[in-house]
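Yeah, one chain of the complex is gone here, protein chain that is, but the others are all in their spots.
Going in written order, the chains are labelled A and B, and every chain counts its residues from 1.
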Amino acid sequence: MVNDSTPDGAVVAQVLGGDGEAFGILIRRYEPGLLRFATRMLGNPDAAADAVAESFVRAYRHLAQCRDPARLRSWLYRITGNRCRTHLARRHTNDIPLSEAPPLADPADAWAVIERGEQLALVERALAALSAEKREAFVLKQVEGMSYEEMAQVTGARIPTLKMRVHRAREALLAALKELV
Amino acid sequence: MKLERSLLLACVALSSPLSAQDGKSRLEGRVPEAARPAIDSLIAVAAAESLPTEPLVQKALEGSAKGVPADRLVNGVRRGLLQLREARTIVVRAVPSQPAPEGHVAAVSAALARGLSPAVVERLLTVAPDEPPVPALHAAADLVAHGFDPDSASDVLIEAHNKGLRGDRLLDVAQAADHELQRSGGGTHADALARVRAMLPNLPAASSATPVTRRAPKGS
Partner (left out) sequence: MIVDLGGGMTPIDPRLQEALDGERDPGELPTDQREAYARLMNAAQLLAAPPAHPVSVADRVMAEIRTMPPPVELDSWWRRATRWLTRPFAVTLRLRPAWTLGLAAASLAAILLLPGQRDSEITPGAAEGIAQFVGQFPSARSVEVVGSFNDWSRGSLHLRDENHDGIWHGTAVLPAGQHEYMFVVDGERWIADPLAGRYVDDGFGAGRQNSVLIVRSANMVDASR
């Protein structure tokens, strides 16, 4: 019997054994991170939800092709990254603005929350101004906390290339975030 | 088999090129009436701009066959028109001899739809502006879809081209890279591309390979 503490490999085996409901465990496990990653990549929570939903369906459909279930997390991020790139490419042709300012917190909230919302808006705009590759590298490293080795599995890029992207992203963000304390 | 042969011959005899107007007439009775005026208008715009109309006709037929609601059907065709415009902008930049060879714009549009960046598409077009772009663009899209870095993917395809691989043989580059990636287990994408580079231009041809080498889930 699998549950929320069962390792990925065993859950994958359960799903491949015909228990489709067990896939819900993987969704619960990885949805928060994937939604955060996709939201940062796309700058739009609705588009991010679409990308993550499509990624999970795609992952389910192709689960038998996941060569190493122990690396499921990297595989899911890779699929989601690809879906985000597809969304970005489509958006490019549809003239939809890349970055929309996120909604600020409810005005009734405390000032601190509003200030935090404004800070986040500033950071998100700076992030959206990066190229998709640099944005992805920065988010995977600094937000998702991945090692460069895992980032290489997710993106397919070489580690020196990823380091360069992260470094360049940091430089650009630092220049843009001088107002952020 | 005489019956089959004769029917096939009939098929061949029917296969003569038709005009854009014929394209629109193919929508008759298949596309919902609510969507027809908008779709006809979009196709007319494409024709007026000397863009290929066949992709838009196909998109309209596809959406209709799938039962897509009229508003989304029109949006899908409109999206196709926007993509063709962007494709032509890229082709105009990358292909010095204008008008560009037939099929370039549609091929570039399809490559963009598969998620290739305009920069990668333009780079690949620039390398071989007068050659049919479909194989190189799809090879690049295959590599990117399998997680290879877009720039590295372009590099290896350009190297393959420079070493004499042309046309469909460029698809073998992507296939070989995917094969190397699977074969290596935990190896990186960069390692796989390096091994493919080392093999160039002597890559195994698809004609002698097993068509599909991976497992796949059942479809139903």
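Basically, a contact is a pair of C-beta atoms (placed from the backbone, for glycine too) under 8 Å apart; a residue touches a chain by one contact, two chains touch by 3 or more.
Since this is a predicted model, take the numbers as computed values, not measurements.
Visitor: In the whole complex, not just what's shown, which of B:V68, B:V121 or B:A177 touches the removed chain?
Guide: B:V68
Visitor: Give the residue, chosen from B:R88, B:R123 or B:H138, that touches the chain omitted from the document.
Guide: Among B:R88, B:R123 or B:H138, only B:H138 touches the chain that is not shown.
Visitor: Which parts of chain A are in contact with the chain that was left out?
Guide: Residues touching the hidden chain, for chain A, are 15-21, 23-24, 27-28, 31-32, 35-36, 39-40, 45-46, 48-50, 52-54, 56-57, 60-64, 86, 90, 102-103, 105, 116-117, 119-120, 122-127, 129-131, 139, 141-143, 163, 166-168, 170-178, 180-181.
Visitor: Even though one chain is hidden, which residues of chain B still touch it in the full complex?
Guide: Chain B touches the chain not shown through residues 1, 3-5, 7-8, 10-12, 14-18, 22-23, 26, 58-59, 61-66, 68, 72-73, 75-76, 79-80, 107, 110, 113-114, 134-135, 138, 141-142, 145, 168, 171, 175, 206-207, 210-212, 214-220.
Please note the rule applied: only the chains that are shown with their structure count from here on.
Visitor: Nearest whole angstrom, what separates the Cα centre of chain A from the Cα centre of chain B?
Guide: So the centre of chain A lies 28 Å away from the centre of chain B.
Visitor: Could you please specify the touching residues of chain B with respect to chain A in the complex?
Guide: 79, 82-83, 86, 112-118, 144-149, 152, 182, 185-186, 188-190, 214-217
Visitor: Given the complex with chain B, which residues does chain A contribute to the contact?
Guide: 61-65, 67-68, 78, 82, 85-86, 89-90, 92-95, 152-158, 161
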